[in-house]
Structure formats: C-alpha cells, structure tokens
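Note that this complex is displayed minus one protein chain, with the remaining chains in position.
Here the chain labels run A and B in written order, and each chain numbers its own residues starting at 1.
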Amino acid sequence: MANDKVSKISKRYEIPIGPIHPALKEPIRVEAEVKGEKVVKVDVKRGFAHRGIEYMGMKRNAIQTLYLSERICGICSISHPYAFVLASEKALGIEPPPRAQYIRTIIAELERIHSHILWLGVVAHEIGFDPILFWTWKLREKVLDVLEAITGNRINYAMYMIGGVRRDIKESHILALRDMIDYYRKAADQMKDIFLSDPIYKARTKDVAKLSQDLALKLNIVGPTARAAGLRVDIRQDIPYDAYADIDVRAVVPQDIMGEVNGDAYDATLVRIYEIEQSLDIIEYCINNMPEGKLLAIPNYVALLTTIRKTQGEGIGAHEAPRGEVIHYVKYDGTRDGPVVWKVIAPSYNNINCWGPLLLGAEVADIPVVIAFIDPCLCCNDRIAFVKDENGRVLDYFEIHNMSVNKTMKIKRMLGV
Amino acid sequence: MPTKAMFLMIRQLLQRPFTNPFPVKYAPKNVTKTIEKVKLGQMSINNPIPVPDGFRGKLKYDPERCIGCRLCITVCPANAMEWIPEVRKIRHYVTRCMFCGLCVDVCPGKKLPGETAPVKALSMSKEFLLADYDKYSDNLIVEPTSKEQSLNNQEPSSDQK
Partner (left out) sequence: MGTPWGEVSVTLKFDVPKSDLVVPTITDLMMGAETNEREIREMLGVEFEGLKNKRHLFLPDDWPEGKYPWRKDEHGVEDMIKYTHKSVTEIRAKRGENNG
C-alpha cells in the first residue's frame, strides 16, 4: 500500500479545473499537471463565455450599444459604460458638463467599494473563512443600498449617457453618501484588523501567488494585482479623466504602506482595503466640491443619434475599473448612428496571463487562492480550470475547496490557534 | 490564541439577523390560508421593504397618450418593443426588457385637451415580482387594448385553463 502510493506520487497527473468551477464565478478552463502536491505544468483555456457581444453592438445604434456594454458584466456594470462613453465622447468631440463628470466619478468609486469588498469575501471563502465571507458581504449591503437609492437598482445602474449622466444626485442622496462614508471608515479599520493582522490569514496568503514586479510588467498585469506587485499603475493617476483630473489620485502600493513589496495575495488584500479608503476620500471630495449645472451635453437622445450619424471619428476610452483598466475602442464613420468598430479589452484579459506562471510550483490547495487573487471576471474577458488526483480521478470543486480549507485548519493547528 | 476574527464571529452570533426578514418565520403548511388570515387581520407578517424612489420596475403604457412616434423602438437596447402598424401603437414584451428606462426618457407623450404639458405614454412602475411560467402570459405583455385591437386579441374563453 505504502509502496503503491510512493510510485503513484512520482507520476504526473492532470488536473482540469473548469469550464464550470465554483471558485470561478464564470467559465474558464485550467489544465494543471500535478506531481504529488506541486503543480508542474499549466494551460489556461479561455473563450467559453465568448458571446460576440461586440458584433451585437456593431449592429445597433450607439445608445443601444452603451446599454449592451453595461450587460458585459454585472459587477463592473459601470466600468464598461464608463469606458464606452469616454471613447465615444473623444470620437464625437462632446464635452460632458462638470456636474455630470463628478456624478460619474462618484458612481464609479461606489462600484469600486462594492467590488473590493466582494473580492475580500471571495478570498475568505476560498481559504475556508466562511463567517468572514458573510461578514464582508453584510458590509457590502450598505453601498448597494446607496447605489440603489441613487440609480434605482442595485446593479445595472443605467446611469451613464454619452455626454453626461441620466440622473442627478440629490440632497437626500448626499446625506446617505456621508452616512455611508462614516460607516465604511469604521468598517475599513475592522477589515484591516480581521484580514491584515490575523495570523491564519497571514500564513495562508503570505508568499502565495507571488508576482514579481518584473513579471507583472512583462505580462501586462493591470489594476490592484499590478499595484500589489509594487507597480504604480492606475489610470486615475496616469491619464486622469472626469473629476479625477481635479483630485490628486495616487496609486496605492504596498511599499507606501508596509515599506516592502511581496506581490503576494496578502499584498493584494492590503491594496484593496486601502483602496476602499481612497475611494471614500474621492467620494467625499466630489460631494464637497460638486459643481452645479446641467447633466447632459445633448439632452435629446434623438439629437444625439443624429450627431453620431454625421460624425466621423475614433476614440479610445480607458477607465480604471475595480479589477484594472478597461479599454474600449470605438469608431464612427458617419454613415450609421452606431459604432462601426467596437473593441473591448477588460482587465482580466491581461490579468489571466499571470495564472500560468503563478500556478507553476504552487500547491494544489493554493489553486483557489491563486485563481481568486486577480479577481477574475470572465464575462469581461471571456476565463481557469480542474484537477485530477493521483488516480486520474477528476477532483470536483468541493474537493479542491476542502483541500484549501483543510490547509487552513492545518495552519491553525500549527499556530496553536 | 484567540484572534480578532473570533471575537467578531462571537459578536455576530449574538446579533439580530442582518438580512430583511421573511414574511413569516417558518414556511406555512397552507399558504392560501395564511394569506386569508393576514387579510382578515388575524395574523401579521413582515411587510416587504419599500423600493427606492427611482426604482425601475415593469413598464406601464398608456396607449391614449401614445402618438406613435416610434422613438422608444429606436432607443430600446433589448428590442423589447414591437410596432403594431394597424393601430400605430406599440406592444411591449416584459420578458425581453432590461429595465433601463431609456424609453421612458425619450417618450414625448401627448397633451390631452385642457392640460398644460404633455404627459408621457410610458412610465416605470414599482412592480418587480414578474416571474411566470409562460413567457407570453398576459402579465408579461403590455399592449393597447383599444376597440380596434380587440378583434385580433380575443381572449380564449375563460373556462379554458
């Protein structure tokens, strides 16, 4: 029996993860080859959620396409329209009124808060801290309530329009926003306690999914994942747009907070928690300095469509979504009232590049953490993977998840907690 | 070694549930009876929490005020509007709708005699419980039921189930 096991461990086994996998909110496939506990070869296959949405957009008019882009992803349901309106405004030469710019910034930051808290919950779940998952998601309700009050719905806000926004932020909303800011200031301190100073969380995420600065640059990693590796990249800082141009946004990097960079999952947590605080500051600045004025540059949609039909132009819009930069390219050729070319590059498109190198040499129990680390969003990109054990049996999600949970238990015992 | 997370968990255990309460604590044996009891005032249930002001629910359509400009069809991202040429009105499929509210924004509406400003033909209601087994059920199609229409839209006799 023992001999049997040894001979088997020296063999290589293939572990497929996905296309449907509970660690993933969306479909992608990762084929990992394992030797004992170590992953020795990985292959990432994506494309399972490729819906040809860009083609649908090229058949519709610009307003329809804008709302189609909102449906690319539920969690980033502001990021895609944001990039799309930025690109369209560049192509058409429309300048949104200042008040609209501030409102857009506020909504985008609210979305960042809810997305980051969601990520914290997902990572906690992956390492077996389910109570923390429920606790973080409870915290997330507050920002969703505020978004619901401002925009009418919890997700899919239907807020943006080429040349402005559709709804105003009223006095009552500002009160709710201020209340929310106080709530999250307190919650962020608690989150720092729970995540950053917890010995088990530290043991489980330190040195896992370690991404070096050099590799991050080479693989075009963007967003919080790149910032966790110590790169100062942030579209809000590098090419500011809308209200970010008035605010001195600086990329949040671990070296400014802790003095050192590891680029591991712990640093990613750190970056995301501090970014929540940064977002609160941005929202506070925006509501204190909100200019008065119109909401839409061209208030009449029919007039807007006519303008588009008469204009030729192309534009690239970049927005710092919660997961990284989302880029839309739009081209209008003056014959249709919609884009003739529309291309979307979502943050996960580039961030998934790092799964291969990161999974190499990782333990099987760490796979969920590595996968969750970049906060993949496959509807945006269109996604990782399954694992077979030593007998060639396919491990399902629950087994992998259990392995991950067991590792946490082991560490708990080792630490004597 | 107790960690901060443990204290938090224990505190959580002692708190009231954070989520909105269900109408009743346990699933009733007989739902119809429970509803009747509530109607008679013999029982109280937890009322649903109100939706916010700007909520976008099922579309309401007032064919009287529709001028047949077809703007809503132009902007609708989901193609949830259908043009009925005979009566020059629209038919709205709720199942296709994605509740963006663009059609409401764009609708010009009509000024009835005696009014100072036009009133839109479309508006968003707060109705959101729209689940149904049949995607073409009457509840999910909003259409004009004027006299001209009633011929094409003869309801099946009511004894048919």
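By definition in this document, a contact is a pair of C-beta atoms (placed from the backbone, for glycine too) under 8 Å apart; a residue touches a chain by one contact, two chains touch by 3 or more.
Worth saying up front: this structure is predicted, and the values here are computed from it rather than measured.
Shown chains touched by the hidden chain across the complete assembly: A. The missing chain, though absent from the display, is touched by one residue of A:His50, A:Lys186 or A:Lys206; that residue is A:His50. Residue A:Asn220 is the one among A:Ser172, A:Ser197 or A:Asn220 that touches the chain not shown. One of A:Lys138, A:Arg232 or A:Arg309 touches the chain omitted from the figure, and that residue is A:Arg232.
Residues of chain A in touch with the missing chain: 45-47, 50, 52, 55, 58-59, 218-221, 231-233, 235, 237-240, 248-251, 316, 318, 349-350, 352-353, 382.
Please note the rule applied: only the chains that are shown with their structure count from here on.
Centroids built from CA atoms put chain B at 31 Å from chain A. On the chain A side of its complex with chain B, the touching residues are 60-61, 63-68, 70-71, 129, 131-132, 134-135, 138, 141, 148-153, 156, 158, 166-167, 190, 193-194, 197-201, 301-302, 305, 415-417. Interface residues of chain B facing chain A in the complex, by the touch rule stated above, are 1-5, 8-9, 12, 18, 52-56, 71, 74-78, 98-102, 105-106.
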